[in-house]
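A single protein chain has been removed from this complex, and every other one stays in its place.
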Amino acid sequence: MPIKEGERVYLRLEDGKNYLLKVEKGKFFSTHLGNIYFDHIIGKEFGEEVYTSQGKKVYLLQPGIVENIFHMKRRTQIVYPKDLGFILLMLDIKENDRVIDVGLGSGAMCGALARLVGERGKVYAYEKREEFIAIARHNLSQWGWEDRVEIKQRDIKDGFEEKDVDALFLDVPNPWDYLKECWRALKGGGRLAIVSPTAGQVMEVLRGLEALPFEDTEVWENLFRQYKTNPSAFRPVDRMVAHTTYMIFSRKVSPPDWEVDLKET
Amino acid sequence: MPIKEGERVYLRLEDGKNYLLKVEKGKFFSTHLGNIYFDHIIGKEFGEEVYTSQGKKVYLLQPGIVENIFHMKRRTQIVYPKDLGFILLMLDIKENDRVIDVGLGSGAMCGALARLVGERGKVYAYEKREEFIAIARHNLSQWGWEDRVEIKQRDIKDGFEEKDVDALFLDVPNPWDYLKECWRALKGGGRLAIVSPTAGQVMEVLRGLEALPFEDTEVWENLFRQYKTNPSAFRPVDRMVAHTTYMIFSRKVSPPDWEVDLKET
Amino acid sequence: MPIKEGERVYLRLEDGKNYLLKVEKGKFFSTHLGNIYFDHIIGKEFGEEVYTSQGKKVYLLQPGIVENIFHMKRRTQIVYPKDLGFILLMLDIKENDRVIDVGLGSGAMCGALARLVGERGKVYAYEKREEFIAIARHNLSQWGWEDRVEIKQRDIKDGFEEKDVDALFLDVPNPWDYLKECWRALKGGGRLAIVSPTAGQVMEVLRGLEALPFEDTEVWENLFRQYKTNPSAFRPVDRMVAHTTYMIFSRKVSPPDWEVDLKET
Partner (left out) sequence: MPIKEGERVYLRLEDGKNYLLKVEKGKFFSTHLGNIYFDHIIGKEFGEEVYTSQGKKVYLLQPGIVENIFHMKRRTQIVYPKDLGFILLMLDIKENDRVIDVGLGSGAMCGALARLVGERGKVYAYEKREEFIAIARHNLSQWGWEDRVEIKQRDIKDGFEEKDVDALFLDVPNPWDYLKECWRALKGGGRLAIVSPTAGQVMEVLRGLEALPFEDTEVWENLFRQYKTNPSAFRPVDRMVAHTTYMIFSRKVSPPDWEVDLKET
């Protein structure tokens, strides 16, 4: 299918530099290797190439979730692809799921969740700060997922409005303050993921989870290392990301006597 | 919704030991902490608990993709969850995608792909060895994804029967021998992921990709480290997985003159 | 120089299994690959081979610090070679240094320090528990370093008997309780290394160091990964050590007003 006006295209230059742009008839985009004219792009197929005004090759690629996240408008630290894939798997996100996303931020995790829950699933995204809601809404609409997301400008210390959600993702500085609210919102066996960058935060969360009916708690971190792609000098790159976040996973259980205690608080 | 006969349940004992079983009326399952009677389970909700004949607590949890993979029937090395989430993200697998999975093995990656492509997507799974096809079919039917998968007992040296697929996952000992076939099967800009455990294999693949119209090639590996969850002695576990596989990612591009060359071979 | 009776030899069998033994005339040692007769060894050169009673090859190698540590008598967790080399470097241990070693344990670190300080250097080793002192003394005498070590069965809460030491290695469960004593014992600019396995311990030590005249504080951990040595299938091993300890390094400084405050406590 040929590329149309208004479509978003991931442009990759010969030197690896790349851009994610909306194609606009009659306009052009300036790069260090010359101008790229959108009229050259309209009608081409993905995978094909155009040339800059300096004759440099530009590949036309369809943006996917990873390119979208790296090129999105943002004002916050985002959840990195290296962590994102693992969290989505551990939260077992799938078609039709109802999921809560706390700490919407710029919307990266929210978009990833929305994509996976499908048309009949739903993401409830909580965010206190108005300016982030605007950015996240912009990003979600770019990706086409805004219908699957319900954004709520609320402080979660008043609890969640949903019950029996399949999964809950919590990305706030003080997650231990909301563990009871998470427990109440999850379905039996529902999955919780919390991201925290410091060891002290993780310790505090672990103390909180121990005191509540959560089971199967795991804490993980990961190191992703990229390699140089020259086959005759195959080796890791020189520098890498050392840390993004610790990831805590747990599941709600429902012992007979707990419901009562938690209702009272 | 109460647990019904025939449903698959992830049972988690007090000591962390766990089982993935199909509930069968009138039967029981023996563990080192006593018998678990399925009749106690039927009618319970997920998240609730039953007790073994020795009075030990057993949590009833819904199995998800990670539990399914770790408990599935297998005769091959599987793709680990630590790699799986990242590969699915880098391949940009989503609703309605048409994807090729080469080296079906026990079906772990195939199941993960089927889950994500949704009802209107399709996974074409190639596998030469009959015994693996039987195991994979069993696993896929357990998970409920068999309708989304078309299994082909064929040697891929004869090429793929599909064209314009969105993504292709290649897990064979000699991936460099099939790169042209991969290029032909992918759509423009389509995504390729290859897993290879040894450095020599990666070097050979990189040589092959360089010689073909593939762009945006990346090689990654990851180290996932788990932590002990005792909050007053928070620290990494003693031992971890050191290596599963290198992961190679690339995208098909279509320079004007290449189609011809590749057709001739 | 030929191997003599009484000498310690590192024996390496064909299958990689190895032993560190003292050569005793007329005796033999039993292995899963047959007996090794010491009389065959006496008079051979290091690097040469003998054969077991089953005709299996055994290489005769001189034991070094790494072999000594892995084969020593022990009752405690030891400092691993992967950490040891880095700590010795960061503590800048060299000929003629005077060094304090707290938490002698089985004597691995003490032996490594003794080796480096030379004949005119000294290691002061503190250990409360009598049973460890016996083991450490045994190990140090095996390695020939006992003259360079002064073992003190004392609780360090009463302070150290030395002043102006070049470096201090602290391996106790509650290092934060002794930081003032460390400061007093070190020379100006002297180097301190502390090993602690849990994050909570490190945080407590960092709080303590901040409150005292220490500068240049660094915290490190390391992951060492071994590779399979088959050149046609070069790849990392399957599993590795995930964690031994965090390592904290700092240096004493002497602001004009501090000496007074510390004396008063």
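Each chain gets a letter, A, B and C, in the order it is written, and its residues are counted from 1.
What we mean here is this: contacts are C-beta pairs under 8 Å (C-beta built on N, C-alpha and C of every residue); 3 or more make two chains touch, one makes a residue touch a chain.
Predicted model, so just to flag it, every value in this text is computed and none were measured.
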Chains in view touching the one left out:
A, B, C
Subunit A residues touching the omitted chain (full complex)
197-200, 223, 225-226, 232-243
Touching residues on subunit B - with respect to the absent chain
199-200, 203, 223
For review purposes, identify every residue of subunit C that touches the missing chain, sorted by number.
12, 45-49, 59-62, 64-66, 81-82, 84-90, 92, 94-95, 115-116, 118, 187-191, 199, 202-204, 206-207, 210, 215-232, 234, 246, 251-256
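Criterion: only the chains that are shown with their structure count from here on.
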Cα centroid separation, subunit A vs subunit C, in Å, comes to 46
Counting only residues that touch at least two other chains, what does the list for subunit C look like?
199-200, 223
